[in-house]
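The complex is shown incomplete by one protein chain, all other protein chains being positioned as in the whole.
Moving on to subunit A:
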C-alpha cells in the first residue's frame, strides 16, 4: 500500500518536473492568451497544449443534465479523490435535475467552489488537486475541491519519540498539521497567515501564531524573510530553515524543527511562531534560544525534580560530547600532570602499545563512530542491528586487541557517543558532532589552552547569534533570571506564571498563582 503511494508520488513528481520545462518554453506565448475562452473545444485544446506530456491528466466531457450545457471536467489522476469526483461531481451533474432554477449554482456536494478565468489560476489549482469544470459558453471555469493526494496515516513521530507525550506526529499535509495544532489550542486567537514560496511549485507556508501573544515585530520579520524567498520550490522544512536563518555559517541550529504537534503547541503558547510547510512532516519554530534545544516535551509531563535532573544531565552531556575527545588528546599530548597518577600509569601501559599519536587515534575512532551512526540511520531497521554488532564487537574489541587503539580511547568514544545520544534535538546533536572535531584539532595543537580558547570562541559565538532578531544566548546572555525557571532546570509548573521573555511575548501572563493543595485550602 505504502509502496503504491510512493510510486504514485514519484510518477507525479516526474511528470511535474517535465512539465515545468515545457511550460517555461511556452511562457511567452501564454501571456497574451492567459484568460480562458467561452468555447469548450478551444479550452480543451488549450489544456492539451498546457500539459502536453501528462498522461495522468484526465479530461472527461459530458452534458449537464440540468441545463443541457456541454461541459468538461479536468483533473490529475492521483492528486484528486476519485470517489469524490464520481459521486459528488460527475453523478449529480450528469443525472440529477436539481430543484432550484438558479442559473449559476450547480447542485454539487463538494465543499468550496471557486470560479477562475485565467489559465495560470487553473494551473495552480489543478496542481493542488482540485478538479476544474469547464462549461461551454461560460467565461469562467470552476475549481472544485476534490483534493485527495496520496497520504500517510498519522503515526508516532520517528525522530522524537516520547514516553508521556502524544503519539501523533505531523504528516505531509499542511492542512492536517494545522488541524493537529488546533486540537491543542482551540482558541480563536490562534491566527494563521498563509504565504507562498517557490516559483515552480508554489509551496504553501502557513504561519501559526497566538495573535494576542506573539510579538508583531518578530512576526513581521519572519513574514518578510519568507516572502522575499526566490526559489524553485521548497521540498522540506529544513530547506526553509536554512534559507531564512540569521547566520547560516554558524554550526548551531537557529530554529527548532519538530515533528510533534504537542511540542509545537507548547511553543506557540510560549509566544513563539510555528511555520508549517505543506508537504513536509516537520514544522519550524521560531525564534529559538540555545537552551530550547535541551528541552523535551517529556520534561513537562514528568515530575519536576526528575525532569530538572535530566535537564542538567543533558547540559553535562553536551559538554562531555564536545570536550571529552579533545580533553583526552590534550591530557595525553600536553598536560600529563593533570591526570591522577594511578590512571596515568594505566594509560601509560595502554598507550605504549599503540603506534599512532593520540590525535590520529582519536580521529580514527571518532570517524568510525560517525560512520557507524550514519550507517545506522540510513539502513533499514532489520539490517540496522548488524551495525550494533559490528560496532560493538569488531571495532570495540578487535581494535584494542590488535593494538591499534587503546582501551581508554574506546571508553572515551563510547562516552561521547552516549552523551550525544542524550540530547533531545537532532540538529543540536549534529552541531555537537562538528564542534567536537574542531575541539579535537584545537586540543591537538594547543592542549588545554586550545580547549579553553575554543570554548571561549564558542561561547562568544553563541552570545552573538540571533534567531529571528532575538538573542540566541538568552536567558544566559543577555541575562534573564525569570527565564531560568525553564532553562537548566524545570521548576514546578505553578511557578511558570509568565511566558519566557526570550520569546518576546507581548502578553506574558501564562497562569494564575493558585494551586489546589488539598485539605480544602
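FYI, a residue touches a chain if its C-beta (ideal position, glycine included) is under 8 Å from a C-beta of that chain, and two chains touch if they have at least 3 such contacts; residues count from 1.
Definition applied: contacts and distances are computed from a predicted model.
Q: Missing chain's UniProt protein name, "FtsX-like permease family protein", "FUSC family protein", "RNA polymerase sigma-70 factor, ECF subfamily" or "Ger(X)C family spore germination protein"?
A: UniProt lists the chain left out of the view as "Ger(X)C family spore germination protein".
Q: Out of A:357, A:376, A:396 or A:469, which is the one that touches the chain we can't see?
A: Per the contact definition at the top, the residue touching the missing chain is A:357.
Q: For the chain left off this view, which of A:445, A:458 or A:477 is in contact with it?
A: Once the missing chain is taken into account, the touching residue is A:445.
Q: Using the document's definition of touch, tell me which of A:333, A:407, A:482 or A:495 contacts the absent chain.
A: The one listed residue touching the chain not shown is A:333.
Q: Looking at A:347, A:405, A:423 or A:487, which residue reaches the missing chain?
A: A:347
Q: Even though one chain is hidden, which residues of subunit A still touch it in the full complex?
A: Answer for subunit A: residues 332-334, 336-337, 339, 341-342, 344-345, 347-349, 351-354, 357-358, 444-447 touch the chain left out.
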